[in-house]
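Notes follow the structure.
Every protein chain of the complex appears in place save one, which is left out.
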Amino acid sequence: MKPKRQRLVIVVTGLVFIGAAIGFALFALNEELDVFRSPTQVAEDGFPADKRFRVGGLVEDGSVSSKGIVTTFRVTDGAHSLTISYDKILPDLFREGQGIVAMGVLNTGGTFEAQEVLAKHDENYMPPEVADALKKSGHFKPQGGDS
Amino acid sequence: MSEFLSMGGYGLYVWTSWGVGIALMIALLIQSVSAARSAAREAEATEQLSPRRRRRKAEVE
Partner (left out) sequence: MHRFANPTRFLRLAAAVLPFSAAVAALCLGAGLVWGLFFAPPDYQQGDTVRIMFIHVPSAMMAMGVYAGMAISSAIALIWRHAIADLIAKASAPIGATFTFICLLTGSLWGKPMWGTWWVWDARLTSMLIMLFIYLGYMALWQAFDDQTKAARAAAILALVGAINLPVIKFSVEWWNTLHQPASLITMEGPKIHESLLWPLLLMIVGFGAYYLTVLIFRVRAEIHQRRTRMLRMAQADRHNAMQAAD
């Protein structure tokens, strides 16, 4: 009954794959698909207490400071902003004005203690000279970290 | 040259992406070509065993 067993193995493998797909989907949906909130959403709708969540926005100009390994900065969406502290290495794309997504918990002092900071980039691609020229002529559109 | 290879410090990421991408595509191409050849050979060999169908050989490649 060799071919039959082989077929069984294949069917089981297929089911495992489909099961894994569904499992991953549910897992991801359970984590709210890693969606992030804006500082305004955090200010207006509140946040899950004692639970990790994600905040996304632009790094406010001139707000970045570091003390030892801890970097503190503010993210803004224009209307509201939130202070974030982070004690690990920041991604290469992290800079002022850059869109970022941070995951962590909001402490009682109102500071968001990030356990992970990810940089988000926008959909525009261009060489540095073009970006400079656009900035000079005033046609440069700064990216929206939260669309 | 070494500046080009380093890709502004991102050489590992850029070269791995291109390297693995190209390698996989070449591997798939080679596998597909050889599968087509061996399937054609097998079909022809099987055809030789059925005398009444030999006349149709010219139709399929």
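Think of it as A and B in the order they're written, each chain with its own count starting at 1.
FYI, a residue touches a chain if its C-beta (ideal position, glycine included) is under 8 Å from a C-beta of that chain, and two chains touch if they have at least 3 such contacts.
For clarity, every value in this text was computed on a predicted model and none was experimentally measured.
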item	value
Option from A:62, A:110 or A:128 whose C-beta touches the chain left out	A:128
Where the unshown chain meets subunit A, residue by residue	3, 7, 10-11, 13-14, 17-18, 20-21, 24-25, 27-28, 31, 33-37, 56, 90-94, 101, 116-132, 146-147
Residue numbers in subunit B that touch the chain omitted from display	4, 7-10, 13-14, 16-18, 20-22, 24-25, 28-29, 32-33, 35-36, 38-40, 42-43, 46-47, 49-50, 53, 59-61
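Here, only the chains that are shown with their structure count from here on.
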item	value
Subunit A and subunit B: spacing of chain centres that average the CA atoms, whole Å	40
